[in-house]
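Would you mind keeping the following structure in view while I ask a few things?
A single protein chain has been omitted from the complex, and every remaining protein chain is retained in its original position.
Moving on to chain A:
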Amino acid sequence: MFLSERRRGQLAALSIAAVVIIVGVPLWWRTTETYRAWLPVSQIKELAKLQLQLSADVEAVFARGTVTPEQQKKVPLTQTQEEERAIDEDTALRYRYETRYRTATIMEEDALNQPSAAEADLSLHTLSESPCGSLVVYVIPESSSLLPEDVNVYIGQRRTALLRIGPQMRVGKTLEQLLAHLEPRIRQVLQVMSFSHNDITAALSDRVRFSPDNKESIADNMRAFKSSPGYEITFSLLNPDPKSHRLHWDIEGAVQTYIQPLLTKLSPVANFSIDSQTLYYAMLGVNPRFDTSRSAYTLNADSLAHVINPVEARLGSNAASSNPVLNFLLYVPDAQHSPLYIQGRKKQEVPSNAFHSPRWGGIMVYNVNGFYGSEPEFPVDININMAKVMGVFLAQLRLLLGVQSSTPPPGFLVARCGSTGLADWELDRLMWSRSVENVATATTTITSLAQLLDQIGNIVINDNIAQQVSSAVTSLQLAVAELEAGNLGFALQYSKEAILASEKAFFDPSLLHLLYFPDDQKFAIYIPLFLPMCVPILLSLLKIVSEARQRRREKQAKKD
């Protein structure tokens, strides 16, 4: 009787414990769970280890007189070289150069017989248009009169270059020797015209931390704007003294003439929108110093950083978009502080009277005291010479957009860019580095998002975020594949899509809901229920276990 009563109690305790564990805990778990859609984590992890391969196609065309007939029989042939560079433990780069050698066609020969290099360049372009990202190098004989004496390489406005075959290349050497001689020189042309290791590593700066040993290159990298699907360009005319100057600028015409061709050319890289405004009573933040020796006011390079701040508050951001803004300010000093000149770091005058700030824009000081005449009668009507202004702004725009104008190696002659302000190969260069930069940025965003979601377990992941992440990952994979295949245009396109999707996922407001209570707070709420329920169960379980153990010991003792 006594034993059975004890037994019943134990059974009751056990069954209650079983009900709590089998029904209660799963029920609680399911009802407090947050929705987390599936993310392609393994693919993201793969992307975190970025293996980029860049492929460049070069066509080397031998003009008449550069190869002997027996050499000529062996061409066309194709050579492929690969070069591998590890950037850091997570990022590796591989460059693949595919060089196809062939001899020039009759029409190309005709084109190469033009009197000057520029004309040859133009007629070669009309013969065939090489696709985005590829190059054609014409190897011309030593005696060719196309290039001036000391110039070995001529880089045209499009995707063609003329390469003078070296003097030591006498007829009679084997083709292998000839190719071995040409190969490094073609590589050099390629580095100028499509991509160099420096550009690519600079573009990867989002992923890779650089040791700050070379500040110059960091400054160069920081000058250009980060890659973005669109830019807003704002031209502002600052007139601090509308009482004495009535300024007129034909910004509409100037934009059409000078800026628009460049932007049309750059349209594969990003969308641009242009506007302009006039700001009155916009003062600079620094009082310029009067230089008696020149009877002019000067602004020091050191104080330039303080110049913009008061103006910037009035520039206004674009209310209608969130793209980065490039500001170009034209400052007309007031009558009392004019003329105004900018002094460089070494106390010399900056000839353009303009300066630019990395990733912000440029400002140009436009002195108008020359227009006053002998007896100025204020206000003076002044027409601003837009050609002069736009020349400066165009140069700044090229810098800020990252159109690199690195100095070519000796012996190179770079053709003057035409009306568009941008050669085709410059655009290619920009597209190479922008694609790589986009890929780097998008992978960083996606991996950090995945990491964040992994670390904070109770963020709700909605289906739309999962979808954005998947599409970003797909676009990234496509972009990487297209880079590998050498299709530059597609690569850029996919990398832009990847960046858009990854940013959209990362900044989705649904990730920021106030649903994240720390675990300790949650358990503080549960404690009044959990504690009184679990303590008796645990205690009686312990008791049952200890009793069972004792019984076994007793049984053993009995056996013994």
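The definition used in the following text is that a residue touches a chain if its C-beta (ideal position, glycine included) is under 8 Å from a C-beta of that chain, and two chains touch if they have at least 3 such contacts; residues count from 1.
The working rule: contacts and distances are computed from a predicted model.
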item: Per UniProt record, name of the chain withheld from view ["Proteasome subunit beta", "Phosphatidylinositol glycan anchor biosynthesis class T", "Delta(3)-Delta(2)-enoyl-CoA isomerase" or "Exosome component 7"]; value: "Phosphatidylinositol glycan anchor biosynthesis class T"
item: Residue among A:379, A:408 or A:489 touching the omitted chain; value: A:379
item: Contacting the left-out chain in the complete assembly, out of A:127, A:387, A:485 or A:542; value: A:387
item: Options A:37, A:350 or A:460, residue touching the unrepresented chain; value: A:350
item: For chain A, the residues touching the chain missing from this view; value: 2, 5-6, 8-10, 12-13, 16, 205-206, 209-210, 212, 215, 218-219, 222-223, 234, 242-243, 246, 248, 250-252, 255, 258, 273-278, 280-281, 301, 304-305, 314, 316, 318-321, 342, 344, 350-352, 354-358, 360, 362, 364, 371, 379, 381-383, 385, 387-388, 390-392, 394-396, 399, 405, 416-417, 421, 444-445, 448, 451-452, 455-456, 512, 516, 518, 520-521, 523-525, 527-529, 531-533, 536-537, 540
